[in-house]
Structure formats: C-alpha cells, structure tokens
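As you look at this complex, bear in mind that one protein chain is not there, while each of the others sits in place.
A, B and C are the chain letters, set down in written order, and residue numbers restart from 1 in every chain.
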Amino acid sequence: MIYLDNAATTQISDDVIKAMVPYFSEKFGNPSSIYSFGSNVNKVIEESRNIIAQIIGANPKEIIFTSGGTESNNLAIIGIAQEIHKKDSKKNHIITTKIEHPSVLNTFKHLESIGFSVDYLDVDSDGVVDVEQLKDLVTENTIFVSVMHANNEIGTIEPIEKIGSFLASLKHRVYFHVDAVQTYTKVPIDVKKANIDLLSISSHKIHGPKGVGALFVKKGVSLKPLMFGGPQERSMRPGTENVSGILGFSKASEIAFKDMEKNNKHMISLRNKLIDSIEKNISDVILNGAKGDMRLSNNVNISFKYVEGESLLLYLEMEDIFVSTASACSSKKLEPSHVLLAIGRPHEFAHGAIRFTLSKYTTTEEISKLLDILPPIVKKLRDMSSIDKDTDMTKFKETDEHV
Amino acid sequence: MIYLDNAATTQISDDVIKAMVPYFSEKFGNPSSIYSFGSNVNKVIEESRNIIAQIIGANPKEIIFTSGGTESNNLAIIGIAQEIHKKDSKKNHIITTKIEHPSVLNTFKHLESIGFSVDYLDVDSDGVVDVEQLKDLVTENTIFVSVMHANNEIGTIEPIEKIGSFLASLKHRVYFHVDAVQTYTKVPIDVKKANIDLLSISSHKIHGPKGVGALFVKKGVSLKPLMFGGPQERSMRPGTENVSGILGFSKASEIAFKDMEKNNKHMISLRNKLIDSIEKNISDVILNGAKGDMRLSNNVNISFKYVEGESLLLYLEMEDIFVSTASACSSKKLEPSHVLLAIGRPHEFAHGAIRFTLSKYTTTEEISKLLDILPPIVKKLRDMSSIDKDTDMTKFKETDEHV
Amino acid sequence: MNMYSEKVMDHFKNPRNVGELKDADGVGTVGNPICGDVMTIYIKVKDNIISDVKFKTFGCAAAIATSSIMTEIAKGKTLEEAEKITKADVASNLDGLPPQKMHCSNLSSDALHLAIENYRKTKEKK
Partner (left out) sequence: MNMYSEKVMDHFKNPRNVGELKDADGVGTVGNPICGDVMTIYIKVKDNIISDVKFKTFGCAAAIATSSIMTEIAKGKTLEEAEKITKADVASNLDGLPPQKMHCSNLSSDALHLAIENYRKTKEKK
C-alpha cells in the first residue's frame, strides 16, 4: 500500500500505541477520583497538557482537551462569539476566510443563521488570504477573526503572524482564532508571539489516535462552553477524560516535534520531486496552492485537466495507491471543492484535482512508483474523456442545473 | 487491588482491547474516504451502530456516536430544547429530577440561565421519582422530560416505562430523554416499548474505552446539533470518527449484553452479601437507595454515621481497596451529595456515605476481605470522631456558614 | 470495497465500446463539466437497429460505468426498444448504484435518447 492521504488521517506510531495500552488495562482509573489509582491517571493528563503547551509556547493551564479538531473549532468559535455577544450585544461581527475547513465554515454559517454578521475573506490565486481586505472589514463591533494556519486541501500557509500583529495593534479587543490542525508539529508556532487567543489542534493528523484534540485558550480569555457537566477541564469541557487518547496525543506530539525539522526536510524533497515530475511528464496540469516556503511540507494538489478526480482516485486505488479528491470530510459530496473555486479554478479543473499528502513514513520508492503509474492512467482517462483542450467550454457555461 | 468503583469507570476487557488495536495500526483509514481503505473502516462503524441498536431495540439509523455520556446528555437536552423552542417560542418548559448526574443538571441550569423554565422533580426516601408530581407539572408548553434510568450514586432504578407511557398518552407532544449510562447492559430496555425519544449511553462504564458514547435519537425527532462541520453522523455530530473507540464500545456492548443475566446474578449475590453483612456487623449504618429489584445489580451505598466519607475511603485505599464517596465527577467538591440530600439524609450522614460498585470481575473473596477490613476501620474513625449518637446535632443546625 | 458494486467497477476498469464513431448516424451529448460529468454517445443505425454504439465520458466512475453498460444494452436493439431504456434499467444492469450517483444513470439514458433524436432529425432533413 502507498498511503498518500495523510491530511485526512495518519497511521499511529507503534510507540504511541505502546504508551496507550496500559491505560486501557491496568491503569484504567477515573482521573477525577480522589484515591491514588485515579489521581495517578490524572497526573498523566497534566503531563500531556505540559508537553503540548511547550510545543506551541503556551502555559499548561491554557490547554483544554477535546474530542478532536472539529470540537476545538466549534468550542473556540461558538464559545467566544456567545461570551462576548452576551456581555456587549453591539458586538456581533465575526470574520473568517472562504477556504476554511467545514468545521469552521459551517460553524460560521450556524452563527450567521442565529443573527451574527459574518464576512468571508477572499484569497488570491495561491490561496493566500487578503489581509488588506481584513483591515478594511474590521470594525468596533468585530468579536473575532478566524484564519486557518494552513489549508487542508491545497497546503497554502497563511500569514497568521501578520494578522495577529494587526489585530493586536487595534484599540479595541478583537480575538484571534487559528485552526492549526494541518500545521501542528509541521510549521513551528508560538501562540504568544503570533498574538493568538485560540488555537485548534487534532491528534489523528500527527500519527496519534482519532477522537482527541485540544484547544489553546489564552489566559484571561473566557468562553461559553458547548457542554455542561462535571468539573473536568476547568468545566470548559466536562465528561470523563479520554485518558488513553490524551496520552496518545501528547506522545505523538512529542515524537513529531522532536523530529520536525528532519521530517519536513524529507517530505519537502519528496513533495518537490512529485510536483516537478508531474509537471514535466504530464501535460495540462496545474498545481493548486502556493509554491515553496508558503506550502505545507507534505501537500501536493494538482488538477489534471479533462479528467475527473474520483476516476483517477479509483484507478490509483486499483494499484494500491490511496489519495484524495478534496477534503476527506466532504468527499461524499458531488460539488467541487469550495477551496479550488475560491482560488479561481474553473469547475471543470476543480473536478480533476487530486491531493497527495505525504508523511514521515512516505519513501522515495513509493513516490517513484506513483510517478511510473500515474501518466498511463491519466492518458487512459483522457482518451476516454468527452472533453479536451479543443472543447468549447463556453457552450456549457450557461446551464448550471444538473441534468 | 480490590476495585469497587465501577460506577465511576471500568477496566476494559482484553477482548475489547484486542479488537481495537488493529484500528490504531494497519486499519487506520479515514471512514469518510471514498477508497476502500477508508470505506472498510466506515463499515466497522456501521456494524457497531447495528450492535448497539439491537441491544436497545432501536434502528441502526437512530444511533449517533458521541464522545461520551456527558456529550450525549448535552446533545439530547440542548438539542431538543433549542429545536422545539425555535419552532414554537411558547414552548419553553423543561422538566428533570433533583437527582440527575451533573451532565444533566448543569445542562438544565444552563438552559434555565438563558430563559427556559425548569422544574426539578422530587424523589422519595428511596430515590424514586415522584410521577404524580410530574403529571401535575406537565403543561402544553413542556418541551421534554429527562429522567435517569438508574441513579449513579444510590443505584435506584426509576419507573421510566411508567413515565414514558404517561407522556405518550398526552395530547400534545412531550419528548422523553433517559440517561441510561448506569443501566445500559445491566437493566434491559426497549426504547420503543418504553416510549423513549432520546437515550444516552457511555462506553467506559461497561468495560469499554473512555471518550466514546452514543445517543439514541428516535426516527423523526430532530435536534439542533451542538457542533457543526463535516457530514459525519448525519451532520448531527461532525468530526473524524473515533473509530477504535466506537468499535471498542460495540464490542464491549456485545460482550456485556450476552452475559447480562449471568453477570447480574453474580453481582446481585455479592451486593446482597455486602449489604447484609455490613448491616449485621456495623452499628449505625443506613443503606442509601432502594432495595431489591429496584436497585442496580452492582450498587451498594451506605452511610456510616459519625464518620466522614473521605477518611473512610482513604483508610480503605491503604488496604488497596478503591471505593467512592459520591459521584466520581464531583468528588473534588466539598459539598455533600445532592442525591443524598434529595432523599432526605441529614448532612452529617450524607458526608459519611460510601459507594461500593461491583463488576462482573468482582469476586466473593474480595467482598469477604472487604468485610473483614471494614469494621475495625469504622471503629478507629468513630473512636477519633468528635460526634457520636449522644451529640446534640440541633446545636449545629443554626449556622450554615463554613468556618 | 469502495461504494461501488463489482459490476460497476468492472465496467469502470474495462469500459466497453470507448471511442468515437467517425461516421456516426446520431450523436448525443449531455451533462456539464461544471457538474463534473459530460457524456457523448455515438450510434450507427442499420434497418432501424442500433448496429454500433460508442461513448466518450468525462466523469466519475459511475458516469463511465453507466456509459459503458448503456452501449452494451443498446447495441442490437431497435430504435423503439432503445428509446424505452430507463435509468432504472441502467442501474439494475450494474447491480445498483450509490444513491448520490443515481443521476449518472439518468445521464446515460438521456445521452442515448438524444443520439436517437439526432439520428431521426438528420434523416428527416435528408
């Protein structure tokens, strides 16, 4: 198997599994218990908090464990919007970008539906958010701005430090949330220096277990919780803690952070080889997303014109190669990716986009094999295709109804 | 170690761990992916849904996986309250009992704080909810009623079938939520026969992993979600699924359900032995909760007068015996249990309550050892105590301020 | 296993009758690259019978497989029989399609019907 869908989810490292298993069997106590068999388990949670806090330049008390990136995003966005709006009802404006993950976009749509005023920032053809537009849009009634650290589909890294320092320079307080699910332990970050108030991360994207994530909540920032119950996570996120999950997440964080530079170097070299060879050996392709340093180390996203992404994906699957057509979350939908449309790709090219996302486990041999297999598959599908470079696309543009 | 805190959390069975591990390592795909490596993982989720649905008499489509009992309760309560109130703003009344778990009570307090009108039903001295009072309180504006299936502290089983059929007999639609976290795979339930609309369950109470639970949502009942994002769990609960957790939960459910009768028989016999021997060998004790069939098979809750619970707990811990003083969730608080106060125990006895909760793994030898160790510990603490049966409690009653 | 039946995967992997018919008697194109599917069906007609049929498709696996099976179903049928082919026929010949892909079977029957219409119109004009 050649697994190139690491932006969707990753394989757990053996060291992480080994660390987790005892917390299923012998060490199964409830961390809320006052006896040692429970409070020892609680200590593991506090150590995990410490490890993750250090990686992002936070204080351990500023880390709240959640059930994943989606919950972290929801808690941050709904939590700060409700909290601030409750205190000052004039404050009702919130800002994000057009290329966020559905767990941000749909949360904004929810807030919009209950009366908040929302602006969605444009991005340029590389997918870089328009900071000048942001500066124009922020008002005294703006509660917060949410911008992802890097896009999950096209891998473009956003200028969050610039946005953070702009927001920090304002006279009125505008909070800053960053969805760092795709960059955590890949792009270094210091939440203090970047003036971030809320930062979302997820375990299963960094070779940790699924179903666990965290939210950094800057000291002094208070959120309306999504859920109510026991006193866990300072009542911001009640419920018996997913102990083995939290431990697995911190272990995976530790391993990934230690080798960050080495892993990035490895992935960047394979990423560049993949992009360069495809551009050289296959005609009519477009790289989606930024180039070089502004691109995530493990992301390659290419539109193969005149070919539909799902077909390409399934032909690759027959060769035991696993890639993605869009964000894994929306892969059951038929609409083309909102991210590719936002960077200005015509629909017919947006449909032909394939995302290859590497991990530290990806090898040169795997990339070479992919590069052997890919051109004949693209050729076969193009030979079969009813459109090509001579097709007059304008004749289709009128209808937008599905037949 | 003699572990008698199985209402707080349980040890995972080896079979469950064995079933989970492959979904950490080889089978790590994202269930939302369209290629087989992901969709095979999705199949595991659907099989798990099936298993759990069968146990409670539901349709698989009616099961939504969550991060635990707390989230299930929050999703049910906030979800139905918001959904119905949005459609008909006159509907603003909700009812629960005084003895619910904090994840229900604090969620009601939250709804109360944003304007819902709330009634908390009384219970009798056994902890049985007052159904006649419920009948008096229900109005045309009542949205739903939430009653736990069995109480987590004192083990009293509530007449939920009676409540369900009363609610179903009303002319106007009043929804029924049941927190079945403590009874799932211990007390048989059929959600259809009991006229239940929403039912919460949790994995880590039945020898499954922590951080996973489920909510039964009857076909046709729609809830406002707590979180927004991808299309997982029919958009009612987005986020990459905790695959190994869900599988572990269904595996644990299967095992527990298969042996339900056998396990109950075993636990009831040990439970009765424990209650009878304590009542016989230690003076001035009171059993908290109902007797016989109306008591959960694994729960023993006893107030040892003139002794404070935490001290007793820690003396037992020195003997490697683990018990609880109140609900694990609130065990860091100093206030006596709201449940023991609701059944009318005076504060000084409420402070001396110890909960022993058994599991299928509890042995006769363990119970015998406990019964040997307990009387001298109680005696030592009573000898040390500043109150006894001759103390005039009334002289204390005036002050209620903490010194 | 992905979401498709073995039959769909077989037709997707080894599509029958791919290509153009240079001297086609009728051609039908449906769909829209904006939606991600464009199908063209070419037919040769001899004595009121579809004697040859080919397709070209830009689209997902379901679009390709429905095009392929459609060519097999249509070949050798009279025009009247071919006009009666429904999307349900297409889907059932493929042992079913996932719900969100059912519109593809629509597309291929529409393309065939358009090709027949095109043949009739051309003949009238002659």
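We take it that contacts are C-beta pairs under 8 Å (C-beta built on N, C-alpha and C of every residue); 3 or more make two chains touch, one makes a residue touch a chain.
No experiment lies behind these values; they were computed from the predicted model shown.
In the full complex, the chain left out of view touches A, B.
Of B:204, B:251, B:295 or B:351, it is B:351 that touches the chain left out of the display.
Residue in contact with the omitted chain (choice from B:307, B:343 or B:370): B:307.
For subunit B, the residues touching the chain absent from view are 306-308, 310-311, 314, 317-318, 332-334, 336, 347-348, 351, 383-387, 391, 393, 396-397, 399-400, 402-403.
Residues 34-36, 39-40, 43 of subunit A touch the missing chain (whole complex, contact as defined above).
In the analysis below, only the chains that are shown with their structure count from here on.
If the chains shown are joined wherever they touch, the resulting network links each chain directly to all the rest.
Centre-to-centre, using mean CA coordinates, subunit A is 35 Å away from subunit B. Centre-to-centre, using mean CA coordinates, subunit B is 58 Å away from subunit C.
Computed centre separation for the pair subunit A/subunit C is 40 angstrom, with centres defined by C-alpha atoms. Counting only residues that touch two or more partner chains, subunit C has 2. The set of subunit A residues that touch two or more partner chains comprises 310, 314, 317, 332.
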